[in-house]
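Worksheet: one structure, shown below.
Only a single protein chain was left out; the remaining protein chains are all shown in position.
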Amino acid sequence: MSLLTVENLNLQFDTDEGRITAVDNVSFEINAGEVLGLVGESGSGKSVTAKSLMQLNPANAVYSSESSIKLKLEAEEVDVLSLKSSRELVIVRGGAISMIFQEPMASFAPAITIGSHMVEQLLIHTTMTKNTAAELSVEMLERVGINEAGKRFHQYAFELSGGMRQRAMIAMALSTKPKLLIADEPTTALDVTIQAQVLDLMKDLVSEFGMGILFITHDLGVIAQVADRVSVMYLGRIVESGPVRDVLRSPAHPYTQGLLKALPKLDALDQPLTPVEGDIPSPLERPPGCVFHTRCPEVIADRCNASVPTRTELGHGHSSSCFVLDTAGKPA
Amino acid sequence: MTDTPLIQIENLNVEFPLGHTLFGKPPMLRAVNDVSLNIMPGQFFGLVGESGSGKTTLGRAILRAAPITSGKITFEDADVHYDVGSLLKKDLKNYRKLAQLIFQDPYAALSPRMTVRDIIAEPLEVMGLTKTREETDERVRDIAAKCRLNLEHLRRFPHAFSGGQRQRISIARTLVCNPDFVVADESVAALDVSIQADILNLLKSLQKELGLTYLFISHDLSVVAHICDHVAVMYLGSLVESAPTRDLFNNPRHPYTRALLSAIPSLDPDERGNVQKLEGEIPSPTNPPSGCKFRTRCPLAESRCSKEVPQWREMSEGHYVACHFSEK
Partner (left out) sequence: MGIFSKTKPVENSQDLKESYFTASQGQLIRSRFKSNRTAMIAGWALTVMILIGLFAPFLSPYEPTMGGRDKSYENGPPQFPKFWDENGFSARPFLYTTERKRSIKTNFRWVLTENREKRRYLELWVDDWEYSFIDLNIDLPGTTFDFELKTLTFKKHLFGMDKGGIHLFGTEKSGKDIFSRTLHAIYTSLAVGTLGVLLSFVLALVIGGVAGYYGGWIDSILQMITDAIRTVPPIPLFMALAAFMPDEWSAETRFFFIATILGLIGWPTLARRIRTHLLSERSQEYVLAAELSGASASHVIRKHLLPSFTSYIIVDLMITFPYVVRSETALSFIGLGLTDPVNSLGSLMQNVSKADVLLNYQWYFIPVIFFIAFVLAFVFVGDGLRDASDPYSHTK
């Protein structure tokens, strides 16, 4: 059984403007030692999905009754959405599931040293003593490639550079030996040379610690380098899913195809950039039927706006939700 | 295309004071260090670098939105010849008409209290380029149509628009006074990928239609590769390499350029692992390394690199490098 199973996750927000659907019937699985990439642009719902795994969404979030998030730990299976009190939630928040964020400066309190942060995290989730926690933290800092880890342990977040802060955050997230690591745009704010280093580090850590990673990003290149499988999200739905090679080399869904065509590629400098037509609809104006049909170059009139396409299996775990496939069979 | 550069930068230095002191001079941060380059009319000139490279400061210095500590920037078109650093009031006003800036953040660059029509019309009114309201309206409509904004959009306020649309409004405002030269500072960085391509295509088509010269500042090499015809690379305030696009990408001569190129994550999952990784962090601009600033991370560094600053030399047609080992 997989480490994390998400089924029919349906999340809406109660706002002044009405009920906004943020996540619509999302299902996926992550196994131990596997990196699942979650790709999408703004409004795709990827961050909200990630936060649901730790129940970090704001209070006006409404989960539907069919939504289910199950986490398999050694002893038991935890139903994340049924956890209520903060004592119960401790296990998913920093314990079995850890999260690293896009903006490392915002994740560290400015007036507390890095070391204090890490020790505090360990003291909450384990039964270590303060000294043991401090030793382990310094070890983790070294493991993520921070030089002079002992000195850095006593420094504040603003004294470290962007890349180092991100590494420190990874160290902090991994110190509790979580089963699942959620990485929400961890390298987006970093320079490209630093990004390469951090991505390498994460790949090493996966093979060493054997955890599952949910890697959220909008950058398909990063996904190609890091992920084993990828799910593409648009306006709260997963439109395509599968092994990363299959999805990137033979994308089945018109949105995935559009994204790949819109990307500037270094090995195809002569190819013009073709954008995806139109704009991302506001969440208040979700298109009926297939959410992508308003911008789809292959839209079938009266079909795509009338009903929601179901998942079609294309082999090797590659699936896509599109009517165009049904009629034409597997895309070339 | 004439042979005189539109923008000629010679040995430009831009320094900023760090903090305030009541007496005496505070320590200075050298954001741009001895940069010389030429931008020819009609070029789509790309300027790349990571954080601390000074690329934004260079762009702003050309527009006189950053102080010019020393060095010279010359602007020359068919009508005028300006020494940008020493422009006085009247000429400065004219220069502002000729050289403009597109901002990065489409949300912050538009005043939330003005309608789109007023935002686009503002440069016209400030510069006194039109005499009647009808004239202004016509010019606004004209440029708005080129940026695919219709009449309905003009009546609305910025909060009604998405990021891509706001960037188009921003572009319309920049171009309404018909400048010769436009600095696009990370103009697509804040946009989604599917929208980026749209804006890039728009910039390209506007260049042809209006005869513009662009300085396109970005940290994204792949974007620059597609749209620019000439690229310059900066590191920690200095230029390290400059060449026509194809040349730079097919034959990068500086180790930093090579590392940048290989650091870009490839879309091919099987191309993992065969990259030239750069070790170490980017040094702080307040305390740059001596000699060649890249030496702390350079795989080719030798003792010479810490003592001598490499010269900016032309290696082949239009291809300049600053590296002791550029013959390799």
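Chains here go by letter, A and B, matching the order in which they are written, and residues are numbered from 1 within each.
Following the convention adopted for this analysis, a contact is a pair of C-beta atoms (placed from the backbone, for glycine too) under 8 Å apart; a residue touches a chain by one contact, two chains touch by 3 or more.
Worth saying up front: this structure is predicted, and the values here are computed from it rather than measured.
> For the chain that's not shown, point to the residue among B:L18, B:V80, B:A145 or B:A160 touching it.
For the chain that is not drawn, the touching residue is B:A160.
> From the listed residues B:L12, B:A31, B:L58 or B:L110, report the one that touches the chain absent from this view.
Checking each option in B:L12, B:A31, B:L58 or B:L110, the one touching the absent chain turns out to be B:L110.
> Among B:L63, B:A144 or B:L248, which one touches the chain that has been omitted from the display?
From the options B:L63, B:A144 or B:L248, the contact with the absent chain belongs to B:L63.
> By the contact definition given up top, give the residues of chain B that touch the hidden chain.
Residues of chain B in touch with the missing chain: 63, 65, 92-93, 96-97, 100-101, 103, 105, 107-115, 122-123, 126-127, 155-157, 159-160, 173, 177.
To be clear about the criterion, only the chains that are shown with their structure count from here on.
> Let me have the rounded angstrom distance from the C-alpha centre of chain A over to the C-alpha centre of chain B, please.
That gives a centre separation of 32 Å.
> How about chain B: which of its residues touch chain A in the complex?
Residues 50-51, 162-165, 192-198, 200-201, 219-223, 225-227, 245-246, 249, 259-270, 272, 275, 277-279, 281-282, 284 of chain B touch chain A in their complex.
> Quick check on the complex: what are the chain A residues that touch chain B?
Residues in contact with chain B: 41-42, 161-164, 191-197, 199-200, 218-222, 224-225, 244-245, 248, 258-260, 262-266, 269, 272-276, 279-280, 282.
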